[in-house]
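Written out below as structure tokens is the structure these notes cover.
Coming up: chain A.
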Amino acid sequence: MLNIALIIAFALMTIAQLLNLYRLFKGPSLPDRILALDTMYINALALFVLLGIFFDTTIYFEAALLIAVMGFISTVATSKYLMRGDIVE
Partner candidate 1 sequence: MNLALIPLLPLLTAFIPSLFRNRNLNAITAAAIAGTSMLLLLSQAPAVFNGQIPLSSWSWIPAIDLNLSFRVSGFGFMFAFLILGIGLLIVLYARYYIAEQDPMGRFYTYLLLFMGSMLGIVLSENLILLMMFWELTSISSFLLIGFWNYRSDAREGARMALVITGGGGLAMIAGFILLGNIVGSFELTTILAAKETVHAHHLYPLTLILILLGAFTKSAQFPFQFWLPHAMAAPTPVSAYLHSATMVKAGVFLLALLFPVLSGSALWFFIVTPIGLITLMFAAYMAMFKDDLKGLLAYSTVSHLGLITLLLGLGSPLAAFTAVFHILNHATFKAGLFMLAGIIDHETGTRDMKRLSGLWQYMPITGTLTMLGCAAMAGVPLFNGFLSKEMFLAETLGPNLFGSLSWIVPLGATLAAIFAVAYSIRMVHDVFFKEPAANLPKKPHEPPHGMRLPAEILMALCVLVGLFPMTMAAPMVNVAAGSILGAATPDYHIAIWHGLNMALALSVIALIGGSVFYLQRLRLFDSHLWCSRYCDGKMTFEAIVSGLVHGGRKTTRLMENGSLQRYIALLIGAVVVLGASPFIGSDAPFIGPLALSGVDPVTLIMGLVLIFSTVATAIHHRNRIVAIIMLGTVGLIVSLAFIRFSAPDLALTQISVEVVTIILLMMALHLLPRTTPAESSRGRRWRDIILSVAAGGGCTALMMGVLTRPYDTIAGYFLENSKPGGGGTNVVNVILVDFRGFDTLGEITVLVIAGLAIYALLHNFELKAPQTDALGHPWTEDRFPMILAQITRPLMPLALLFAVYIFLRGHNEPGGGFIAGLIVASVLILQYIANGIVWTRPRLNVDNHIIMAWGLVIAVLTGVGSWIVGYPFLTSSFTYLQWPLVGKFEVASAIAFDLGVFLAVVGSVMLVLVKLGSINSVDAQRVSTSVQKEKKDKEGAH
Partner candidate 2 sequence: MNHLIVAPLLLPLLMGAIIVIGVNRSITLHRTLGLISSALITLITAVLLYQAINGPIQMYVLGDWNPPFGIIMVLDRLSAMMIFITSLLAFLCLLYAIKGTDEQGKNFHALFQFQLLGINGAFLTGDIFNLFVFFEVMLLSSYGLVLHGGGARRTKAGMHYVMLNLVGSSIFLVGVGVLYGLLGSLNMADMAVRLAHAPAENAALLQAGGLILFGVFALKAALLPLYFWLPNAYGFTSAPVAALFAVMTKVGVYVILRVYTLIFGDHAGVAANVLAPWLLPIALVTLVAGSIGVVASRDLRRTIAYMVVVSVGTLLAVIGTFTADAIAAAIVYLPHTTFMTAAMFLIADMLRQQRLDSGSELTPDRPVGQERVLGLLFLGAAVAIAGLPPLSGFTAKLMMLMGVQSHAAAPWIWSLILLGGLVGLIALGRAGSVIFWKTVPLDDTGLEAFSKKPHANIPRFGSACLVPVLMLLAISPLLVLFGGPLSDFGYAVAAQVSQPVHYIEAVLGSDAVAALLSAGGR
């Protein structure tokens, strides 16, 4: 049963990633693309968690946490690039 749930979850997350990818390519605006990338980060994080359960290991936890941190930073930086151009000023 857990496996079925996992498979479903994987399936849904993969579809989600594809939808993000669509938005990433389609745009049309830059904020759209950035938003898509940010969402991909968070979904990747979700995939890490799923993998952790699937493989029955906690070894991917830090990766998940780190990806959250880095996703945030990159989104912030990119948005600031759009608003100010100058990221570190």
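Heads up, the rule we're going with is that contacts are C-beta pairs under 8 Å (C-beta built on N, C-alpha and C of every residue); 3 or more make two chains touch, one makes a residue touch a chain; residues count from 1.
Picked so that all candidates are chains of the complex that A comes from, given by their letters.
This is a predicted model, so every value here is computed, not measured.
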Legend entry - Touching chain, any copy counted, for chain A within the complex - options 1 or 2: 1
Inset, instruction - Spell out the part of chain A that touches candidate 1 in their complex, as residue ranges. - result: 10-11, 14, 17-18, 21, 24-25, 27, 30, 33-34, 37, 40-41, 44, 47-48, 51, 59-60, 62-63, 65-67, 69-70, 73-74, 76-78, 80-89
